[in-house]
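My questions all concern the structure below.
As you look at this complex, bear in mind that one protein chain is not there, while each of the others sits in place.
Should a chain be cited, it is by its letter among A, B, C, D and E, assigned in written order, with residues numbered from 1 in that chain.
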């Protein structure tokens, strides 16, 4: 069950409202790198977390923290929209700084939300929940979480670099810090479970006899005019400790030509496609 | 530039066509764990791969391999749809095995595609390209790729477990094998670049002074009625080698109450919301 | 800032797991009538609530309650999926009850989530955040909330009618009860603000001179072969207290024929469309 | 069956074409507050209107009127795009007014539609039909319609405030007027059916014994650091006339901790998750 | 401006309601081959039809007819849902015919719409308006319309083949007939404008000097292991009358290797990617 405090997790201040930055911040709310995504991803992973209950608790606890991050970002967007113009004036358009606002801001911040945050990204595209990656496999879920927090910190860094607002930089430095931890939090669970070698390949419960292992350890170079690049991926022991890596430079098709024959008479095809023998 | 051989990468045989399995296989084509996703993800990562050209070449080369996987799966779907009924008959409905087909198959395999594969998932939802994760940051991209290949191998394992068709099991054992390698291929790039410690936190180019590092190394327990679970995430040196982990069990809000005051008079709010002082 | 208790808001028990009911319950999680929608709608309305802070607090407080509803439903889905088959067997298909499961369950509960809840509706379509209606106008927001809770209680009623599981019926009777209250909670805010007459038309801050009021109070009957139905909408004082209702039975177009003339020469049109005079 | 007159319902004139306003107007066509939505919503509600045929006729009649509104808005968009530049010139970019057009207009008005309207919103996101709320319950449908018309009039008001074009203001004053009526038209049906008390809770056909009525009349305050705000929602007779409102300030979880135990061996989980006892 | 008659364009009868066929019919309402799509496509093409006003009138007139088709299909869906069960009973599940209904019907017909039509396809995926193809180029628009009507008639044929209901077959034979005409109606406009040779290539207003015409008339065979198939596409005069077709069997890349160099220091990349020289 959830509860709420009326104060924000961390102070959110804006020195000089900027409607265009409000639009950019939306990426951190409703983008695929954003906070709705991680909040919901951890929440739904918790819904299906079987096995060690500590992991379920961590998933739900961090999902809860991420909800607090959406809340802070939502307030940051509203503060950046304070003072945005609600009517067009040619005078405004002639001021190049206001002009960038007119042109580069999200018009739906004015038209639809009444100068406040929306669950959309920086292009105004609503977040859709297909981006909640939750497989019921703890290994796959942890990797999805590290990926999400990596994308999140890349985004927070770019927002930090973009703005020249002191309040916003302070707030973003907090988000950057939490992403630093969260990347490692999920990797620490992998450590706790014996490390990457023990967890690979994911799922590690797939019996080896379900796998054509002669195809499990080579890099396939499909480039016609270049040899495979040399590196760790083509030589030495495999990271899962089960084999050695190699390289296949000139792959040949192993399968058949996929011909389907004629269409059925009553299947809505053109007459030319129908094979009466069928 | 791309080229094509008319044969498949690996043989695809179906012993006993099953329209319901055709529907399940769609998840491996158009699902978020599927092959369109990885093909396009590696392709677009290659489009923005700056730095080491070896990585760009690997991304494009493996994108090309994944295109061949879509092709095989597409053929597998068509083969499983051979013999599916194209008209309703109450007799058919009374046969429980056919019944499952009538009920459990994707009706659009009949209505829309004429008994062949579609770029949709097992619910018939079309793949959308927002699932192409490509940040321009090699670390974040590699983690997204490991996550994708982990989800992919979980799915292939579940499809393998579901079917009792020998041809399909052989084909899926090939996909399972390639996913085994691809998980490790992207991790091997991390190894090549100095390993996880060198790459963390992602992006590792963010200056530490842009980060509120006092918030970078603690686990935040938001559960009111339980202490944080103990484990690697709460103690010992951090995985990035920069600090020590700790736990914060009773977090207090650090920020303000987010009150916005009144609405502007001409902003389309209700009169009650308008603060004349504004 | 958000917090969490490790226990559910209300007990969730399933007497006899039913994977098909798991699929139906998804509508209450990820459907447009579902709990993700109301949780996020109240949250984002709170993000933009200007004016009376009591309303902002109520929006956030009830958003928090709705998060707890998602959590309960997520657990209900997982419990209904306990024991679902993970491999196909013709024997299974011959059992008509299992058959309904094979045919009527969501295949992604097996393939994608590992037998747990997903943020999708009963068709497996992911929830998308465009359904978060939040205008910054308290009147419009309250009406959207009453509508959402009405759809929600219709859905809960239909789920209650469908299932014969005692545990599920008990759980749904709780959701039905909370929806009863929430419908009235948002209407009570309208009462608090002077009632419907004071709030209409929404927004009530639009100056009457911005409105072609000669078109504000008649029912327009566009049916060619029937007169307008008689009733409250066509006679008596208007609900906003500003006028009287009437009926316009044979509407004539008041505007012009919308002809655009020729296309520009370099606008990518066919040559036939281009008007050289332009 | 539908018919068409070649003239518009109301005159649509543009004094000074403005491509940026064309983009803003799109919200009234393809936005969730727009005319496609209400046209289709009333149409599909009519498709499922059981009971009083007068209501079905009103739904279809007003759906038809809303189609005429899309038509007028579509023409308004095309008129605002007359004269928009179809090639980039640095000179153009240096003129700040044209600059706002270059930056703030929808590029697909040039690239995709050839300077005419599209079924998209002000961000260029296509309308999707999931926003057609039609439940088969007249009470829920009427509330959804009031909500839609409220959002619509908020939008029309904001567009009116934004533009300085006399022709556009005249046209928008007509839309504002019709929204005034349509809000009340749907509320008048509630009146006709006995008023809000008779219609609540929606659905009013749910037997009280299907409802845990001990949870039906209290406001749940989930805020940890504040008491519930006082008001109509917490005291006095309930709006449905069945009970009295109260407040629950310190809610405790009533349910269990949702632990799922181990994963099945062949379910694609990690080995650590599998409970052999299962 | 639109008007409505209260009767349907053509009689719609269902002899024996079938909830599964209701689900299949949805493809003709909300599928990409369906009637919402053509209604909206012709409508928006009319919104941007510049040049010959006869074409605009035909587009609007046929858009209006297609609205009447949605209406008939909507009624057909509701009639097929009459008598569908609203509660689960194990007895029902044991009846294989009912079983197919339980499994194969759209659960949202029960849960969401109250046994009536929805603007979704046969998978329950809502129609989205991105499928409205309207370019402002009459040639491109006519080809899109022929394509749409071809897909539509393929679908109607498949629905006709599927059902054994006399009423439904009669109704579908009407839709098949109208699609026959509409395919030819749009091709007849091409005829009226001088035929395909005059209209090709689309747009025919593109100056030849904007085109690398040395690449305009050869078939490019990208298959490595097969020569190009022989046929009309590789020999003889081009259909636009401007040249002769030929075949290029062994295409070589003409362009450069696309290397991007290093990333900018402050662009959120990994340190390894950054080229200090940049």
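Everything that follows uses one rule, which is that a residue touches a chain if its C-beta (ideal position, glycine included) is under 8 Å from a C-beta of that chain, and two chains touch if they have at least 3 such contacts.
Predicted model, so just to flag it, every value in this text is computed and none were measured.
Looking at the complete complex, one finds that the omitted chain is in touch with A, B, C, D, E.
Screening E:24, E:70, E:140 or E:168 against the full complex identifies E:140 as the residue touching the chain left out.
Shown as candidates are D:41, D:68 or D:106; the residue that touches the absent chain is D:106.
By the touch definition given at the top, chain E reaches the unshown chain through residues 3, 5-12, 32-33, 54-55, 57-58, 60-62, 64-65, 68, 71-72, 75, 78, 86-87, 114-116, 125, 128, 130-131, 133, 135-137, 139-140, 143-144, 146-147, 150-151, 153-154, 157, 160, 169-170, 172-174, 176-181, 183-185, 187-189, 191-192, 196, 200-203, 205-206, 210-224, 226, 228-233, 238-240, 245, 251, 253-258, 260, 263-264, 266-269. Contact residues of chain B toward the unshown chain are 1-9, 30, 36, 40, 43-44, 47-48, 50, 57, 60-61, 64-65, 67-68, 70-71, 74-75, 77-78, 112-120, 126-130, 132, 134-137. Listed for chain D, the residues touching the missing chain in the whole complex are 1-7, 48-53, 56, 86-90, 93-96, 99-100, 102-104, 106-108, 110-112, 114, 120, 123-126, 135-139, 193, 199, 202-206.
Quick note on the criterion: only the chains that are shown with their structure count from here on.
The chains that touch chain C as well as chain E are A, B, D. Among the other chains, the CA centroid farthest from that of chain A is the one of E. Where the sister copies chain D and chain E meet, the same residue numbers recur on both sides for over half of the interface positions.
Counting partners per residue, chain D has 3, 5-9, 32-33, 57, 60-61, 64-65, 68, 71, 75, 78, 114-116, 125, 128, 130, 135-137, 154-155, 157-158, 161, 222-224, 226, 251, 253, 255, 260, 263, 266-269 as the residues that reach two or more other chains. Shown here, the protein chains touch in all possible pairs.
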